[in-house]
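The other protein chains are all here in position, but one chain of the complex has been omitted.
This part shows chain A:
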Amino acid sequence: MRTIEGKIVVLGSQGVGKTSMVVRYIGKMFSHHISPTIGASFFTCKINIDDTRVKLQVWDTAGQERFRSMAPMYYRNANAALLVFDITQYHTFTAIKNWVKELQRNVEEPMVLALVGNKTDLVNQRKVLREEAHQYAVSIGGTYFETSALHDEGIEEVFLNSAIGMIKLSEDSQCTSLRIYDSSEAGSPTAILQPPPPLSAAVQLDKGPSPGEQERVLGCC
């Protein structure tokens, strides 16, 4: 099986729901008491698409102004970016434009861009029109998604899209930052943790525990 390892950075203002989205996707839960991210959090997950396994290294960044100078550390060598805003706060959408400019200036390799309008459960307080966001996404060569981390809507698609985008990137020889290998050679111990039956014939989501916890499943006590 071919394995692709890529890095995905989650950017956007504080409070738009970045951590909630990642935790919803990887931890399959939503907590109302998530405390603000400090610096950045690191998650990993795996998605199997046809005969390719995509390992995602997810950097969930903090978004506060004081961590701004740290951002390059997280988006450097990233293969995909989730640009998250809150559909009920127009300024969080504006803030995305600065992130995009910064990425365009500083990241040389091609990147899969996903623009994500979160909190669709609050649609009656919507301030950012779907059409406007969609047009902007197209203008930067990205795809627009709307999600609700609270109601678990649209989140799988965002990550799946990034994974598929990375597979496409991997077919492009220009892309050097993606790690591609045949997993039969580089057999990692995590393979033991293959989940039970695939979700669908074509797509199998395999959200392993974060590193450092993998052994826990196998260990005793």
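A few points about this structure:
What we mean here is this: a residue touches a chain if its C-beta (ideal position, glycine included) is under 8 Å from a C-beta of that chain, and two chains touch if they have at least 3 such contacts; residues count from 1.
In the analysis below, contacts and distances are computed from a predicted model.
The unshown chain of the complex is recorded in UniProt as "Vacuolar fusion protein MON1 homolog", chosen from "General transcription factor IIH subunit 3", "DNA-directed RNA polymerase III subunit RPC3", "Vacuolar fusion protein MON1 homolog" or "NEDD8-activating enzyme E1 catalytic subunit". Checked against the full complex, the one of A:1, A:73, A:123 or A:138 touching the unshown chain is A:73.
Of the candidate positions A:51, A:65, A:131 or A:171, contact with the unshown chain belongs to A:65. Residue-level contact of chain A with the missing chain is found at 14, 19, 23, 27, 33-43, 60, 62, 64-67, 70, 73, 210-216, 219-221.
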